[in-house]
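Since the structure comes first, as structure tokens, the remarks are kept for the end.
Entry: chain A
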Amino acid sequence: MKLYYRTLRDLPREELFAPGHRMCAGCGAAIAMRWITKTVGPNAIIVNATGCVEVTTTPYPETAWMHPYIHVAFENSAAVASGVEAAIKTLKRKGMWDAGDTKVVVIAGDGGTYDIGLQSLSGMLERRHGVLYILYDNEAYMNTGIQRSGSTPKFAWTTTTPVGTAIRGKIQWKKDIMGIVMAHRVPYAATASVAYVLDMVNKIKTALEYTAEGPTFLHIFTPCVPGWRYPENKTVEVARLAVETGYFPLYEWDHGKLILNPPSNNHIDKSRRKPLKEYLKLQGRFAHLTEEEITELEKELDAYWQYLAKLAQL
Partner candidate 1 sequence: MTLPKATQLPIGAVIPEPGSTRKNITAGWRTLRPVINDERCIRCQLCWLYCPEGTIVEKRGVFKVGNRTYDVKYEINYDYCKGCGICANECPTKAIEMVPETT
Partner candidate 2 sequence: MLEFRFHGRGGQGMVTAAQVLATAAILEGKYAQAFPEFGPERRGAPVKSYLRISDNPIYLREPVLNPDVIVVADHSLFVAENPLDGAKPTTILVVNGVYKTSLKTYYIDATSLSMKILGRPIVNTALIGAVIKATSVVSLSSVIEALRKYFSGKLYDLNVKLIETAYQETKEL
């Protein structure tokens, strides 16, 4: 990533995401939206998949968006963005575009990315449209009331993975969406967290600039107050612990090179990571976990880190 912003003082001051929207108090995605809109600047078109952000920001006749914005459906934001990008290209060629270098940015949740939107995402990446696709990951279908998605972590409680006597929470592991995106050989993909804003905005800007070459992807970790069952003032703390415990490593895939970013660049050595438990214990969705289950999660996390470490060496 390029360092567009070195300190907090360099960050863009102008707010391009209006307050008065209906996102939850303490919403992690709201923090992300604020910084996405500020960082991409006004010359961008936002394509939003159905989801929490979409329904809470566009209650007719009001909109929180100050950008040109379109929402079409749940599964197709990458396809819609492909069309927007192609339109700008042709209209420019024909001298019919008056807005200059307009960027195209998708904002979609984990349901709209990992699950129902995966096909159109793959198509867009394969066709190499110059679109920045931003996934805000709150690890379940929060808009419909906390149902499990392909992004929900193992053992997590959701309304469709209840903690029962026979089955306790989600049975399966979280899907490796970054791996899927990287397999498309995109110019740039990165993870980011709302707890690490400076890292996040530099990645947003880097990814945005790389759209001149092709599609870029950002996976932003956005804790969810009601879905993860933690107090609403703890959003940033939860997000920070996710990174510090190694649960959500910060890294980027820049033209085939995997680079771990601070503080995750220190975390290949397990002893440098905080115990996973510190992250889990803040959240009601993991409240039922036994020591054995936590050990299993830690084992899987270690394996994931070994995989990342190998990728980082390539």
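Rule of thumb we're sticking to: contacts are C-beta pairs under 8 Å (C-beta built on N, C-alpha and C of every residue); 3 or more make two chains touch, one makes a residue touch a chain; residues count from 1.
On the choice of candidates, all candidates are chains of the complex that A comes from, given by their letters.
Please read these numbers as outputs of a predicted model, since none were measured by experiment.
Put simply, of 1 or 2, the chain that touches chain A in this complex is 1. Chain A makes touch with candidate 1 in their complex at residues 8-9, 11, 13, 15, 17-28, 30-31, 34, 57-67, 194, 197, 225, 231-237.
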